[in-house]
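The block underneath contains the structure these notes are about, expressed in structure tokens.
Apart from one protein chain that is not included, each protein chain of the complex appears where it belongs.
Naming follows writing order (A and B), and every chain is counted from residue 1.
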Amino acid sequence: MEITELVNVAVFVGAGVSIGLGALGGGVGSGMIAAEALAGSARQPKERDALLQMMLIAQALSQTSGIFALVIAIMLLFAGLQASDLAGVLRISGAALGAGVSMGLGALGPAIGGGFAGAGACAGMARNPLTLPRIRATMLMGAAVAQSTAIYAFTVSIVLLMLD
Amino acid sequence: MNIYPPISVKFWGMEFQYGTIFMTWVAMVVLVVLFYLGSRKLKMVPGRAQALLELIVEAFQGLCESAMGAQRGRKYVPYVGTMFLFIWTCNMMGLVPFRGLHVGNFHLPAFQEPTRNVATPMAMGLVMFLVAHGSGIRVKGLWKYIKGYFEPIFIMAPLNIVGKFASLISISMRLFGNIFGGSVILLLVSGFVAYMLLPVGLNFFFGIFVGTVQAFVFAVLTLTYTAVEMEEE
Partner (left out) sequence: MELEEAIVKAAALLGAGIAMGFGAIGPGVGEGYAAGKACEGIARRPEQVGLLTSRMLIGQAVSESTGIYSLVIAIILIFVV
């Protein structure tokens, strides 16, 4: 086996870490939102449709960091990273692993945070259905700001991948 | 993977991306023409176009007044509103399907968002930074402004200073990352599933939804940081 094929080890591990950890956060966050939306529907059966709409929007927002992690994983797998010698192998392995770890962990926190935001929004809506537009606007704003650290991690991953 | 357009102009030792500058001008022209035409024949009972523009202006008026108080808020409405509209127009430009025209020596670049280049969001962030701190100094006076960094305790000064720069970096990178990430994702997904309907839905979500939300978040954060700087204890 060529020494240059050892790069694939880091690429595959990086891709796996990225999407593995990234999917974790998205799942937990979406679950929290769904739980709160269900509790709200039980408390206020008339608000079912509005709560469903809010839940879907919040879950979409919470899972965007998971989508970023998926994109990094796909880029790692299909970018065709190659190295010419041992030094190159080490450098590219470090970059690939770093990109995967960065995005994987980076997608974890904001997704859970988006879950908290959406859960709070659904709970608030069930409590006071008249304030729906303000709650929706605040939730969108708050969730968008919470996703920003996922964006930083995404940027760092892209920079690491584009380095050579 | 070559994502940046290869056309750039060297000018006084700095490199400018031709596509980004061209698209910025297009966005500016679109906004100026739109609002000029909309405000030409102002009627007491507005027609549809004027009503739409009034809706936007009033939304920002309400936002500014609730953040800064009535008389100060009105002065900052053009600033915050223009931030939002400019960034929104820039973000929407990525949705226009125009591959570019290359006829002989005449080159028209493909439509891309100016915010895709890291320079545009950084520039908007710098504007926010300068206006916020300039307003703070103007309202509070230079001495009180500097003293504010030493609140609540003397040692906190470096942390406070770094915190201000953190807001500058955070709003710029948030806008840049979202828009650039969206465009990278679209590039990737379109190449990957070229003949399926999937890219259309994704285009809608990432382009319109994310673009609008990020423009709004940028404008509201600009307003909030400026209001915080101008708060007198």
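Here is the rule we go by: contacts are C-beta pairs under 8 Å (C-beta built on N, C-alpha and C of every residue); 3 or more make two chains touch, one makes a residue touch a chain.
Fair warning: this is a prediction, and the values are worked out from it, not measured in the lab.
Across the whole complex, the hidden chain's contacts among the shown chains comprise A, B. Considering A:Ala37, A:Leu51 or A:Ala143, the position touching the chain not shown turns out to be A:Ala143 (whole complex). Across the entire complex, the residue among B:Ser167, B:Ser183 or B:Gln214 in touch with the chain not shown is B:Ser167. Checked against the full complex, the one of A:Ala50, A:Ile67 or A:Leu108 touching the unshown chain is A:Leu108.
For subunit A, the residues touching the chain absent from view are 29, 65, 86-88, 90-91, 93-95, 97-121, 123-125, 127-128, 130-131, 134-135, 138-139, 141-143, 145-150, 152-153, 155-157, 159-160, 163. Although one chain is not drawn, its touching partners on subunit B can still be listed: residues 66-67, 162-163, 165-167, 169-170, 173, 220-221, 224-225, 227-228.
Heads up, the rule we're going with is that only the chains that are shown with their structure count from here on.
Annotation: 24 Å between the Cα-based centres of subunit A and subunit B.
Residues 1, 3, 170, 173-174, 176-178, 180-181, 184-185, 188, 192, 205, 210, 213-214, 216-217, 220-221 of subunit B touch subunit A in their complex. For subunit A in complex with subunit B, the residues that touch the partner chain are 60, 64, 67-68, 71, 74-75, 79, 140-141, 144-145, 147-148, 151-152, 154-155, 158, 162.
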